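In what follows, a structure is listed as structure tokens, so that the remarks can point back to it.
Only one protein chain is missing; all other protein chains are in place.
Let's look at subunit A:
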Amino acid sequence: MTAAEDVTIEDERELVTFRVGDQDFCIDIIHVREIRGWTPATVLPHAPDYVLGVINLRGAIVPIVDLARRLGLPKTDLGDRHVIVIAVVAEQTVGFLVDAVADIIGVAPKLIQPTPDITAQTTRMFIQGVIALEQRMLRLIDISAVLPPLVKEASA
């Protein structure tokens, strides 16, 4: 999508960082609408295993994606301490289940390194780049790639 192009003109990209599994990830703050605690979702039949179901977000029906499962990590063991990051991409609103939200940081675009080439297929699909931060590696998620594909209107 064009999200990346939209922000390159900015001096710094603001990113929301969070933990999934034991790894650090981040997404552009532009896409984040709100962060809320986990509430049980209503199961959707015939859904892929990373779709936990749908919740009511002030009258809107929002699907919840287990980000760990989506990224090919082990399934999240659900607990009250988990957090849902509500993201809006184009017209689609989706909630992502993460372990915990860590911080909001500003990163100069030049600090975002290309994803190392050795990674697996799923990683290449979902990770836009990596950022070195205090001995840790932050993985920048391509938000449009992790969205559940709209049934019958598959995103190109």
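Just so we're on the same page, a contact is a pair of C-beta atoms (placed from the backbone, for glycine too) under 8 Å apart; a residue touches a chain by one contact, two chains touch by 3 or more; residues count from 1.
One rule holds in what follows: contacts and distances are computed from a predicted model.
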Handout entry: Identity of the absent chain, which is to be given by its UniProt protein name, from "Chemotaxis protein CheA", "Inner membrane ABC transporter permease protein YnjC", "Propanediol dehydratase medium subunit" or "Na+/H+ antiporter subunit C"
Key = "Chemotaxis protein CheA"
Handout entry: Option touching the unshown chain, where A:32, A:94 or A:127 are the choices
Key = A:94
Practice task
Out of A:47, A:83, A:101 or A:145, point to the residue that touches the absent chain in the complete complex.
Solution key: A:47
Exercise for the section: Against the chain that's been left off, what residues of subunit A make contact? List them. Expected result: 40-47, 51, 53-56, 59-63, 91-94, 148-153
